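A short write-up of the structure that comes next.
A single protein chain has been removed from this complex, and every other one stays in its place.
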Amino acid sequence: ACTPPQSGSGDGDSETLTIYSNSVSDGRGEWLQEKAAEAGFTLQFVDLGGGDIQNRLLAEAANPIADVVFGLNNVYFEKLRAAEVLEAYSPSWSGEVDASLGDGEQFWPIVREPIMLITNDEVFPGGEGAPADWPELWTVPEFEGRYEVPTALGGATTQMVLSGILARFRDDAGEHGISADGWAQIGEFFAKGSPAVEGTDLFARMAEGEVDMGQMWLAGKFSREEEYGITTTAISPEIGVPYAVQHVAKVAGTKNAEAAEAFIDWFGGAELQAAWSNEFFTAPTNEVALQDADQDAVELTDSFTPQDIDWTFVAENLDGWIEKIELDVLG
Amino acid sequence: MAVITLAVTAWFSLAFLVLPNLQLLAEVFLADGGLSTRAWGRLLGSERAMSSLRNSVLLALTLSVTVNVVGVFVVLATRYFALRGRRILWLGYATSLIYGGIVMVAGYDFVYGSSGILTRLLTTVLPFVPEDWFVGYPAVVFVMTFASTGNHLLFLNASMARIDQQTVESARQMGASQWTVLRRVVLPTLLPTIFAVTVLTFLGGLGALAVPEVLGGRDFQTIAPMMLTFANTPSSRDLAAALAIILALFTIAMLLILNRLERGGTYFSVAKVSTQLTPQKIGNPVANAVMHVIAYALLVVYVLPPALIVLFSFTDARSISTGTLRADSFTLENYATALLEPTARWPFVVSISYSAVAALVVILGLLFVVRLVTRFPRSRMSTIVEYVLHIPWVMPGTMMVLGLLLLFSTPQGVVGGRVLSGTVGILAVAYVVGKIPFTFRLLKAAFLGINRNVEEAASLLGASQLYTFRRVILPLVLPTAAAITALNFNSMLDDYDTAVFLAHPFYQPLGIFIRNATSGETNADASALVFVYSVILMVIATITLWLIYGGGAARILRLLSPRRARRRSGDALPLDPADQA
Amino acid sequence: MITFENVTVRFGDFTALPDLSLHVEEGEFFTLLGPSGCGKSTALRTLAGFNDPASGRLLVDGRDVTALPSDRRGIGMVFQNYALFPSMSVRENIAFGLKVAKRPKDEVHERVHEIAEQVALTPAQLDKGVAELSGGQQQRVAIARALVLRPRILLLDEPLSNLDAKLRNQLRVQLKELQQQFGITSIYVTHDQDEAMSMSDRIAVLDHGRIEQVGTPREVYERSATEFVCTFIGSVHRLGEQAVSRLSQLPGSPVAEGLRSYVRVERLTLRERHRPNDGRLVVDGVVDRADYHGYFTQYAVRLGDRSVSVRVPWSATESAFAAGDEVAIGVAPEDVLQYERSGPEAGA
Partner (left out) sequence: MITFENVTVRFGDFTALPDLSLHVEEGEFFTLLGPSGCGKSTALRTLAGFNDPASGRLLVDGRDVTALPSDRRGIGMVFQNYALFPSMSVRENIAFGLKVAKRPKDEVHERVHEIAEQVALTPAQLDKGVAELSGGQQQRVAIARALVLRPRILLLDEPLSNLDAKLRNQLRVQLKELQQQFGITSIYVTHDQDEAMSMSDRIAVLDHGRIEQVGTPREVYERSATEFVCTFIGSVHRLGEQAVSRLSQLPGSPVAEGLRSYVRVERLTLRERHRPNDGRLVVDGVVDRADYHGYFTQYAVRLGDRSVSVRVPWSATESAFAAGDEVAIGVAPEDVLQYERSGPEAGA
């Protein structure tokens, strides 16, 4: 057991692609490796959270280790792009996706997923009496203390939720591009919520009756409902919900540029994306793949309206928002 | 040898302690060509930051007291006094050494939390007690106190073994009560070790993350989570650095005070030949009974949480989160998932290798450095070395690591013009760096307990520095060195924060693997898996401790080399009370 | 006052004291004398309560203290390895017992200074750490620490072994004075015969944990009960069979034949040859070497193939000899000590 299970012959192996991703857990990595092997790629994943991948890529800029990165959302990719970590590449399937989801140059969309507010059906049967949109949480007195608010702001889901709320109060003259009212609102959001408990899942708390609602992403909702034996309903606000769109990109300075490009072409292609969707309940962005994709996943994903968010604006300001929330809002 | 040690220390410190941090600090503070002072204003203006900071300092100070009280008691119960069942007590108290973090909090939650055993008991007997009574400052202090006494158990025990029995006897015989002997004769001799563990405790309090996060409630949040967020947010790193500098000031103040107190004292036995301390009988029957009662009450406090963790690791996520057990709660599925996963073995191999290598390198290297520093305690060189080696304690881990990564992703003259990031070695370097202060501090305490004459005698007999060191000094500091190695090894096994940035793609350690399997962002709720991995880590940690304290290593060594088979009372690690039985 | 009643002390399978019985009177200055490793320290430590006897009882004032913890036996002790408290200054070491006894500050201060002066420690030394003292100074701290408490019973384990003759004499006198002044019952361990002789009321000679003789210094020296005692204390010369036989034939001689016979070297006389013999056995010899010892000279005298050492005190009336001088050694029959052939071979 003294050689790594997936390595070829070690460092700089031209056959092996090093891929940074936050979406290869839950068996996705193994599945992909297998498929890739059939297609002639040897893959090695570095499986980290979105923020960690971003930080690692930034720090390694001078001597990149990764060849390809995928799975992060717009915000991260915007920041990576700004730091000139990525390299432009137009995949063979670039015409099959809505290029505006990405930047149309360096990173390209593969999967999209809504980030939602879910409510416990036991408390709000069939959504009865549940809030219709996020602001009701802190404006309607009955909900005070009944919804979970995040305490650690590093998570991708949390950042999407915050972006979804704050983006409504864009004011280029305001602090970090947000109006004073926006800051007051977000303050209320945190003040009236029930802080998340580290190590205890939202669903565990809902099962216990400690809270009745909180943030969740699509796939997470279904696996947890099963685990805790409770059913939930996702709110579908008029303004829409933030979509986390996962992208793929080639890392600037990769030593395996050719293989990386070939991989991206294969990975984002209709065939694999459809298979991925069927396997992992996702909605691909590749329009060609949609037909063969898991229709439930696509349908559910499409049942929400995408919130209109300027992701470049978010990427520019998100760090400032988090800093301000940490310092001045939480407490 | 001194010269070589000094040269290596200087090079290593420059390359891996000073430059990376300078690089990072420059990056964060010299943002726009000038020195940025933005961070200070932001922090001072933030009520939350200030109150968190206050809480952290308060916690650190409180723990410095409470942990010493409990820790000293624990050591007395297992090593100093002849209590019944000292071995059991030791094993029970030692459980705090094999687990930590969020799982430990969960363990305490099973006892004291809103649906915990004790809470249910309390609320039945005293209905007015609220379910969530176990929250805030007292709860945090309580849990962290018991969690932090492991250092006492190992290191104070080791120094206790070097006290000259006859000094205790002579004090007794001058009419001093057991209590007076303890307070006036025994404890003062242990001061370097007490100081060292106090520094550890203090830092542990300053950097407390999981416990206050979960148990602190709204009123008692500490600074560490905020620092972590800032350190991970590129544009806010100046805040993290500023906070680090503030904490560093507290730490340096603490170190200065303790170093001052420590200097000039004599902590080795001045007896011609000192006799080893044997456990003292407690004369007063009432005191004896009280001592036993407290000792065993503490045993329950110590053992219940980990016991419940083991128990709950065989249940599903729901039982864990609600703290309730039903007949159908039990499952082996989690273990199956954790152990049968085909790729699961490799991270264990990687982690154990990294931990072992780093633990050995750091202890071996620092043995030389500490010897140098304690040989020339008043030289300027020693002072500088000492403070430089403490850098990793005052920089937040993430920043340290990022500094390394940033610096070494371009060719650096200081390492022969090589690029280190992306190599297998850099993670090992980071591990070594991270363990330096802890190792340094405790080793220093151990060295202060050695009478210089012994070393002199060896050198006159022709022994080289190295030989003297190996055959004379080492056996004397071995108990401490072994304890440090064990703790270092165990603490690196599940490291995530360092590995996340530095791990080579092919050699990713366990921490990353566990985090991936169990993080809140995976689709399935994996809190049950967290328990399973914790239990597996507890098993590894226990094996490590057994190797070192239970005589396991000695047994294995004996098999390997019969020449060393005979163990003298002196080389035996006197930490395990069974040795004295 | 102090009684050892069949006390047995073991370390593992090694029996350090097999069945020791001993009685020390109130106010007595009692000395344990014996070869290194014979169990002197063990006996003291057992009395002080640091070794548990495997069997037997210890009585103090008729009270059984065998099970009493050491701090309640009211015994002071000076340890052979000093057992100073390393983390305390000299002053704190000495004041320790007084502070424990909660004496007022002024008194503590005064008594510490008083005793320090008596053991010749300067005020400057009082504030040093004990590791900064010389060996002899450390020993004096150990003495001061025990004496300052004026215990009723004082155990001293070679308290003067690291001191120079002058200080040693001075402290001997002081110890003895204190002992008499306060009526302290003392048990003293020393390897120094002189000390034992001059200070003790009685001496117990130990060998391998067993008592060979208990008696006054004079008894022990002049009427050594066993061959061991005779050869251990002072220097003796073993007489050959021929010499014994000739001595037994002198008029009025108490010397018997067939026993092991010794004479103390200082009782041997060294004269020029052909002087009158005063009723002694006289043997001719030649001086081999003369070792100057200040107030006496030790001569090695060759008698045929044997060498005998003779200690001649300085005396104005007798002349000194040099190597090569022809001399006569004389032995008076009443100076001969005789023993059954019981013990193992013991040379002079």
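For reference, chains read A, B and C in written order, and residue numbers begin at 1 within each chain.
Quick note on the criterion: a contact is a pair of C-beta atoms (placed from the backbone, for glycine too) under 8 Å apart; a residue touches a chain by one contact, two chains touch by 3 or more.
Please read these numbers as outputs of a predicted model, since none were measured by experiment.
Colleague: Shown chains touched by the missing chain?
Modeller: If we consider the entire complex, the absent chain touches B, C.
Colleague: Of B:Leu44, B:Leu261 or B:Leu461, which sits in contact with the chain we cannot see?
Modeller: B:Leu461
Colleague: In the whole complex, not just what's shown, which of C:Pro151, C:Pro217 or C:Pro333 touches the removed chain?
Modeller: Of the candidates C:Pro151, C:Pro217 or C:Pro333, C:Pro217 is in touch with the missing chain.
Colleague: Take the complete complex as the reference. Which residues in chain B touch the chain that isn't displayed?
Modeller: Given the touch definition above, chain B has residues 270-276, 451-454, 456-465, 467-468, 471-472, 475-476, 568-571 touching the missing chain.
Colleague: Footprint of the hidden chain on chain C, which residues?
Modeller: 11, 33-37, 40-42, 80-81, 120, 125, 132-137, 139-140, 157-158, 161-169, 191-194, 197-198, 217-218, 221, 231-235, 264, 266-267, 269, 278, 291-296, 298, 311, 313-316, 332
Operating definition for what follows: only the chains that are shown with their structure count from here on.
Colleague: Report the chain closest to the protein's overall CA mean, measuring from each chain's own CA mean.
Modeller: B
Colleague: Please report how many Å separate the Cα centroid of chain A from that of chain B, as a whole number.
Modeller: The separation of the two C-alpha centroids amounts to 36 Å.
Colleague: In angstrom, rounded to a whole number, how far apart do the mean CA points of chain A and chain C lie?
Modeller: Result: the chain centres lie 90 Å from each other.
Colleague: Please tell me the distance, in whole Å, between the geometric centres of chain B and chain C computed from their C-alpha atoms.
Modeller: About 54 Å, centre to centre.
Colleague: Would you mind listing the residues of chain B that make contact with two or more other chains?
Modeller: Answer for chain B, listing residues that touch two or more other chains: there are none.
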